[in-house]
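As you look at this complex, bear in mind that one protein chain is not there, while each of the others sits in place.
Presenting subunit A:
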Amino acid sequence: MASMQKRLQRELKSIQTEPPPGVSINQNSVGSSLTQWIVDMEGASGTLYEGEKFQLQFKFSSKYPFDSPEVTFIGPNIPIHPHVYSNGHICLSILTEDWSPALSVQSVCLSIVSMLSSCTEKKRPPDNSLYVKTCSKNPKKTKWWYHDEKV
């Protein structure tokens, strides 16, 4: 088995036994090669997203965990958030230049839950309509500018 699959196998086991709050793996989505997962996520209580359900798609290349996973929101409910584009792309530095092989599906999910939780006003990024018209399908190909540290 490739080293990427061995590590994902371990991650899958640990996330199934101790899932972070509001996060669960959609079992049907995980194929035998483990290269693509869908994670069901709930907005944390006491936040603007309380009661909402979201789906995150993770795609792993054979170089994982040395190469970051491709993570996007999918499905009918894309959270309205200043760092989430209407096509599901997420502007979050750990998904590109600040990625580290010590991070995991679990820590990425926690970062995204916390990014949503600290939001004070539901709105799309200011450049949303231009971005979704011109971007690549793969958010990792976007040269992100990380300028807003607040949310």
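The working rule: a contact is a pair of C-beta atoms (placed from the backbone, for glycine too) under 8 Å apart; a residue touches a chain by one contact, two chains touch by 3 or more; residues count from 1.
Quick note on the criterion: contacts and distances are computed from a predicted model.
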**Prompt:** Looking at UniProt, which of "Trafficking protein particle complex subunit 6B isoform B", "Cytoplasmic tRNA 2-thiolation protein 2", "Ribosomal RNA-processing protein 43" or "Anaphase-promoting complex subunit 11" names the chain that isn't shown?
**Reply:** "Anaphase-promoting complex subunit 11"
**Prompt:** Which subunit A residues would touch the chain omitted from the figure, given the whole complex?
**Reply:** 3, 6-7, 10-11, 63, 65-67, 97, 100-102
